[in-house]
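Every protein chain except one is present and positioned as in the full complex.
Here is subunit A:
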Amino acid sequence: MLRIPCPHCGARDEIEFTYRGDATVARPGPDAGVDAFHDYLYLRTNPRGWQAEWWQHSSGCRAFLKLLRHTVTHEIRAVATATETLEVPGA
């Protein structure tokens, strides 16, 4: 069970949040072609280590947050609002 430090509400239980996947994926331009869209839709890096991910505080302030979470230890090192950027360190 995670305790997620929401920048608006403070530390809250994981049950209030909805996991929304990898936050580093960027939608390709409209002319990028079907291969680029296939990769955008289906391909994920699935790292063993640090990952930037979307978590929506759906039962709290409704905000979309970016979290830097370690996929092995579940340590949460940083949290940012949707418009901020998160630096993802190497594994």
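Note that in this section contacts are C-beta pairs under 8 Å (C-beta built on N, C-alpha and C of every residue); 3 or more make two chains touch, one makes a residue touch a chain; residues count from 1.
The rule we apply is simple: contacts and distances are computed from a predicted model.
As stated in its UniProt record, the chain not included in the shown complex is "Sarcosine oxidase subunit gamma", which appears among "Sarcosine oxidase subunit gamma", "Acyl carrier protein", "Maltose/maltodextrin transport system permease protein" or "Gluconate 2-dehydrogenase subunit 3 family protein". Summarising the interface, subunit A meets the missing chain with residues 8-10, 12-13, 15-16, 59-63.
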